[in-house]
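Here is the structure we will look at, set down as structure tokens.
Of the protein chains in this complex, one is absent; all others appear in place.
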Amino acid sequence: MLYFLSDYTEGAHPKLLESLARTNLVSQPGYGEDEFCAAAREKIRQACGCPEAQVFFLVGGTQANLVTISALLGRTEAVICAETGHIAVHEAGAIEYTGHKALTLPAVEGKLPAAELERYMEAFLANETREHMTQPGMVYLSQPTELGTLYSKAELTALYALCRRYDLRLFIDGARLGYGLMSPAADLSLPELAGLCDVFYIGGTKVGALCGEALVFPRGDAPRHFLTMTKQQGAMLAKGRLLGVQFDALFTDGLYWQLGKWGVDRAMELKRAFLEKGYPLYMDSPTNQQFVILTPEQRERLSREAAFEVWEPLPDGRTAVRFVTGWATQKETVEALIRLL
Amino acid sequence: MLYFLSDYTEGAHPKLLESLARTNLVSQPGYGEDEFCAAAREKIRQACGCPEAQVFFLVGGTQANLVTISALLGRTEAVICAETGHIAVHEAGAIEYTGHKALTLPAVEGKLPAAELERYMEAFLANETREHMTQPGMVYLSQPTELGTLYSKAELTALYALCRRYDLRLFIDGARLGYGLMSPAADLSLPELAGLCDVFYIGGTKVGALCGEALVFPRGDAPRHFLTMTKQQGAMLAKGRLLGVQFDALFTDGLYWQLGKWGVDRAMELKRAFLEKGYPLYMDSPTNQQFVILTPEQRERLSREAAFEVWEPLPDGRTAVRFVTGWATQKETVEALIRLL
Amino acid sequence: MLYFLSDYTEGAHPKLLESLARTNLVSQPGYGEDEFCAAAREKIRQACGCPEAQVFFLVGGTQANLVTISALLGRTEAVICAETGHIAVHEAGAIEYTGHKALTLPAVEGKLPAAELERYMEAFLANETREHMTQPGMVYLSQPTELGTLYSKAELTALYALCRRYDLRLFIDGARLGYGLMSPAADLSLPELAGLCDVFYIGGTKVGALCGEALVFPRGDAPRHFLTMTKQQGAMLAKGRLLGVQFDALFTDGLYWQLGKWGVDRAMELKRAFLEKGYPLYMDSPTNQQFVILTPEQRERLSREAAFEVWEPLPDGRTAVRFVTGWATQKETVEALIRLL
Partner (left out) sequence: MLYFLSDYTEGAHPKLLESLARTNLVSQPGYGEDEFCAAAREKIRQACGCPEAQVFFLVGGTQANLVTISALLGRTEAVICAETGHIAVHEAGAIEYTGHKALTLPAVEGKLPAAELERYMEAFLANETREHMTQPGMVYLSQPTELGTLYSKAELTALYALCRRYDLRLFIDGARLGYGLMSPAADLSLPELAGLCDVFYIGGTKVGALCGEALVFPRGDAPRHFLTMTKQQGAMLAKGRLLGVQFDALFTDGLYWQLGKWGVDRAMELKRAFLEKGYPLYMDSPTNQQFVILTPEQRERLSREAAFEVWEPLPDGRTAVRFVTGWATQKETVEALIRLL
């Protein structure tokens, strides 16, 4: 079976396993106070160009989202996101479980348009009954988005300017950040992204780690007692080293970027083949998630030899599907799929 | 430095790392639906003698506690625990954050006496204003306890009988279960324990895994939508295989029990030495946590070469301290410490 | 100033104040266990034609909504409502604060169309990742709606049939129920409405009481420990009699219906005048809230002598506004306004 189901269907890049084995019996304190976490934090600060950044390691994406959002929102505040935002759809109401509304706005190709944000905020501020409403306190977006698209530097700059105007914090979910920043379409560097938001995370789980997301407060202004909050939500690992060792390896010799580039390169090979063979794109994605439209015959035929995700049945009987490549996708697997198209 | 700080200061038993490396590039679905989790679940069911058990893998102890307790309690229910219970003291109010009170009762050597539970429940049921009170819905206990002590089969049987009488679920935190069941003082097998509670977990983090706790509902009666609840609390790993592979290895050829026995054996060597050299015990523990009382001179001298935890300053100027051994403690380390006593 | 701001701008119908004065010094137990609450409950059961109904008195609408919704939803469940639903907009995120998502669907004239509900549920059930999503557990609607419109018997029957098919509870917010059932357009009686939902409330605050909503479980199947839940949310009055006395008076000699009819009759007078004088309706409402569109000149002129609410600025410079009548609106006030039009 040719596996394109997602980017979390294999273990970890071998260098990470080697690092885990090499450091395995070094005794270290728990809860992220070990030397491996310290080294990883320093390397991430350098990669971000943010010497004052605070870096916290969390296990997964939903956890990173709920911990961060609930830590940064005031009691009566809500988080704004695109209607296709992961937190609004596929996280089982995790944000609401922490007591906050996820306010969804119309999205364009998976992205939150600055104009929609501005329109919402102006209407909110003009509303005389707004003291009876939950206040917007934060904007959440994903880079790349749930549909594989990318915010350009100009788009992110415009959104962040609005956030500052309206006193909203900007949080970027970077679960697939490696694939986003290494896309041929990317016009943003990591330090630039760090300068255009208040907090973001660098996804490890989907870019070569067994698990782990590195949450970065670029200006070192994490909320007081943030660690206690992670403990309170069951998000603090006793063996924090598990995450520190892996991120230390990912940020050594540019491994994280190599893995990101590898995954995107495979996706671009696939995209070219889809276009050449006349498969219509459901979404024009420059990153490692590729969305195409299959006829019933194509879907039936391909699914016999390849694993991919059904995204949405279309009214005309065809189906939008998603093929995901990643750090672990082999060239041969892509070539084999292309031969089937 | 001789390291006795805790049982989570090293990585994982090498066999687990080998399993992770061996299975690393096998493509598998996420979220615990992989074949490794399936195999591990089956081995755990067999070890528990519970063919109908449901087994869920969670990352850590606080997470397992808050997920389980919040899933099993009704909206107005509280969990009863010993005043020294981990959930009441060292989990940052995680239970309260899920909306439930942790009702603490007096403990004896870290254990909740059945008589205390009965007294509380009788007083509650006799209280005419109890509709204005949070209702006890569950009993939480740790085996071994936070003070290294063990519930005997008779004690657990008595507690479980009370739980059934009063319609309380019984939840056993087994973060250190391997050390508990392999103690020379243990009179309980794993199947017996599984028969004396409603839900429990088998700790991996402290007994040889990088991370992971195996939550077992012995009679297969986990609440509906339990997986969605774990997602909602950020406790569902994308790469569930990380936990499956490790528990599969731990429950192959009795590795889990060997690691438990190793840790306890080292603790017993240490305990004998303490007693022989006249160090008073602060708590008479038959498991891998040893609590002794040090004079200021002893504390000062030992802390120069060994890492251990200060438990409690005593009124007479001496200090209760904790030495923890584990699966990774080397015989030589114990011998070196003994020579220092 | 001619007051049309809302239906909660005066105190209580004099008969309620008289009842409060008459019963004032009778000693009674607290927390709704008094004889006045008992009498009111019995009268409401009779009015609903539901001899087995359970009736609880709560202080206000938002409180009734959050208490009921959080009591009836499972941990991972969400409540579905129209995008214009009060709980989704003007209750400060109260539902989310209890941990649950308010899932909004497109509305038509303030009403949730059965077709939208069916489409959402079918898509949800077809979604293979739904275990990662919050599950719909309840439908919330208002009768009359936030825009003054009414669900017909056929519409409500269709919605309730869908609720039963999909295992959703149906909850009707009747904050203005008196005005809804006494509308000339109403084709539903109170017993019929009680038979077409799982729980609803009869609004007192807006229909002649100082405060109070009567929550009715027509089939007597309130969740266990419901009273404790109200206590837990600060919604249990020590002097429950305050609500019992008032609802007893409201349901004596049909006073509740007289007040409802009075308010609607005044609204119909106003509506006829608007139409005669060529004011376009913003919404064609058959109940006590009337929405019309004013030119800037009209708005300026009317607001000098009348108090009404700005509903929404329109793109063409005109303004949608709301005039509300109620049990306390005097005929003379309506006539004076009509003279100004």
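Per-chain numbering from 1; labels A, B and C assigned in written order.
Everything that follows uses one rule, which is that contacts are C-beta pairs under 8 Å (C-beta built on N, C-alpha and C of every residue); 3 or more make two chains touch, one makes a residue touch a chain.
Since we're looking at a predicted model, the values are computed, not measured.
Novice: Kindly name the visible chains that come into contact with the excluded chain.
Specialist: A, B, C
Novice: Of the residues C:29, C:106, C:254 or C:296, which one touches the chain left out of the display?
Specialist: In the complete complex, the chain left out is touched by residue C:29.
Novice: In the complete assembly, which of B:101, B:153 or B:219 touches the absent chain?
Specialist: If we include the chain that is not displayed, B:101 is the one touching it.
Novice: Taking the full complex into account, find the residue in C:37, C:103, C:236 or C:321 that is in contact with the omitted chain.
Specialist: C:236
Novice: One chain is left out of this view; which of A:6, A:28 or A:70 touches it in the full complex?
Specialist: A:70
Novice: Go through chain A and note every residue touching the omitted chain.
Specialist: For chain A, the residues touching the absent chain are 31, 70-71, 74-76, 99, 131-135, 223-225, 227-229, 231-232.
Novice: For chain C, which residues touch the unseen chain?
Specialist: Spelled out for chain C, the touching residues are 1, 3, 5-6, 8-12, 14, 17, 20-21, 23-30, 59-67, 91-94, 97, 205-206, 210-211, 228-229, 231-239, 241-242, 307, 328.
Novice: On chain B, where is the contact patch with the chain that was removed from view?
Specialist: Where chain B meets the chain not shown: residues 76, 78, 89-93, 96-102, 126, 128-129, 132-134, 310, 313.
The rule we apply is simple: only the chains that are shown with their structure count from here on.
Novice: From the centre of chain B, which chain's CA centre is farthest?
Specialist: Between chain B and the rest, the longest centre separation is with C.
Novice: Centroid from C-alpha atoms only, then distance chain A to chain B, rounded to Å. What do you get?
Specialist: Each chain reduced to its C-alpha mean, chain A and chain B end up 33 Å apart.
Novice: From the C-alpha centre of chain A to that of chain C, how far is it in Å?
Specialist: Roughly 42 Å separates the two chain centres.
Novice: Determine the centre-to-centre distance between chain B and chain C, using the mean Cα coordinates as centres, and give it in whole Å.
Specialist: Spacing between the chain centres: roughly 50 Å.
Novice: Mark out which residues of chain C touch at least two other chains, giving numbers and ranges.
Specialist: 76, 99, 132-134
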